[in-house]
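Here is the structure we will look at, set down as structure tokens.
Missing here is one protein chain; the remaining ones are kept as they sit in the complex.
Take a look at chain A:
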Amino acid sequence: MLNSRRLVLAHFWLAFTVFGLALVLGAWQMFIRSPLHTWISNPEWYYRSLTAHGTVMGYVFPTLVAMGFGYAISEVSLNQPLIGRKWAWAGFWLIVVGAVMAMIPVALGRASVLYTFYPPLIGSPFYYLGVVLVVVGSWIWVALMSVNLHAWKKANPGAPVPLPMFANVAGSYLWGWTAVGAALELLLQILPVAFGLKSTIDAGLSRVFFSWTLHAIVYFWLMPTYIAYYTIVPRAIGGKVYSDTMARISFILFLVVAMPIGMHHTFADPQVGAGFKFIHSAFTALVALPTLLTVFTICASVEIAARMRGGRGPLGWIRALPWSNPIMLAVAFSFVMLGFGGAGGLINMSYQLDTTIHNTQWITGHFHLIFGGAIVIMYFAIAYDLWPHLTGRAMRDLGLMRLQLWLWFVGMIVTTFPWHWVGILGMPRRMAYYDYTDPAVAPQAVSVMLSAIGGFILLASGLLFIVILLRAQRAPREEAGLYRFSAALHPPVAVPALNSYALWIALMVGLTVTNYGFPIAQLALRSDTSVPAVYVGANP
């Protein structure tokens, strides 16, 4: 059952429209700070663009994809009409208003504070209020997912919650809790200063609050992708999920340990004690576990599909896979990028290695590969898979779809590999200008040019993606049939403890208290930790 098509389509269209715009900004940034272009003379334009690009790509775009996909999952997997559709629209409009409200001051140069807010830098309050509205809109989604699940549970006592919905709700709870950190930062620290009620700010405490959000937001971005791995890919290539239980365990592990590890983003910060950094670092190692489980389960599921299609031999089955199917292509590319990105992540999470790449272009290269690459390419796959069911029209451009995915994959590799490399050479991130005539920087010129070329390949791919969706929207009508998610090899019968969340949420909150309680309390209680705010874009 997929009744709320307009709702889901609205989320997807808005998501992909803002994505397309932010992609143009990304390519522009890459180009103008490369040796291919002369210095634009005013760094302010760069930071305006960067704030817009980061805010859209980090907050608006993935949130909309997760929400739209979540509503579809709720209806399809529970086979029950969405409860609270009016509220869902309200959430959608909150995001529209919030995004516009945030982007106007950014465009005017009143909020060039970058998407991580960068206190003590303070911009126009409307920027932060806009971000708050986006978060509040997404919290409506969190509540609706919970309401829908409970209604279904009431109607189906004791039955195992379908995996897509189980994962979806785990993701929504994770987001609901992890967004609290940034919300506290905005409400308690930044907004009072932005409104002029206070003129000093505890930048260290703000950063700790932000780290509460910053790691698990990555898993929130990643949730739709992982859900697609488990519940779309096996069905799309003619196979089954190798283990339903393994999938549930992975999502539960994300829920419990993705959030209380955010201080690995503050390794270089003096305001956090080394002991807490160590605890967070150790728990970070744990969060690799669900990803490893996922990689294993998905590889096994894909192998099942290949063998069902007649593949044989220890590796010969790979040739039997339906490579002309865009979903197959997307998941393969996604895994390759996840592999490289994950290897880079191991470097970021270890205290000592991190010091060599902290705040360098390595970091931006890393998260573009993982987020822009491994994660976003599956957003494309989700859209391709759902589109005929949402529009009621055929999707015939298989060749174009494959081309688009190839371009995204090649573009991402061409962009991010040299990007990592210049980071190792020491090129700092978030800078508008590099003097390539300086002997210390000259060796990085070629790599940066390669990245810029990769950026244009990505832009071409992104625009092609939008063209494909538009063309499909105007294709002849065709009934797409019933939408369904992958079946498990052994469908779940009873799933003790992996059917509800109370225990896991309790652990998540408990770990938040143990891992964040003291550092936050200590900074909040000390009176000597605030610094004067620096207002941007105000008149002299």
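FYI, a contact is a pair of C-beta atoms (placed from the backbone, for glycine too) under 8 Å apart; a residue touches a chain by one contact, two chains touch by 3 or more; residues count from 1.
By definition in this document, contacts and distances are computed from a predicted model.
Enquirer: Which name from "Protein-glutamate O-methyltransferase CheR", "TldD protein", "Cytochrome c4" or "ABC transporter permease" does UniProt give the chain that's left off?
Expert: Answer from the UniProt record of the missing subunit chain: "Cytochrome c4".
Enquirer: Among A:L108, A:M431 or A:V467, single out the residue that touches the unshown chain.
Expert: A:M431
Enquirer: Which is it among A:V256, A:L338 or A:L407 that touches the chain not included here?
Expert: The missing chain is touched by A:V256.
Enquirer: Using the touch definition from the top, which of A:F276, A:W317 or A:W408 touches the missing chain?
Expert: With A:F276, A:W317 or A:W408 as choices, the missing chain is touched by A:F276.
Enquirer: Which of A:N3, A:Q80, A:Q473 or A:N499 touches the chain that is not shown?
Expert: Touching the chain that is not displayed is residue A:N499.
Enquirer: Spell out the interface residues on chain A facing the chain that's missing from view.
Expert: On the side of chain A, residues 39, 41-44, 153, 157-158, 196, 199-200, 256, 271-279, 282-283, 286, 431, 433-435, 438, 440-441, 494, 496-497, 499-500, 502-504, 506-507, 510-511, 514, 518-519, 522, 531-536, 538-540 touch the unshown chain.
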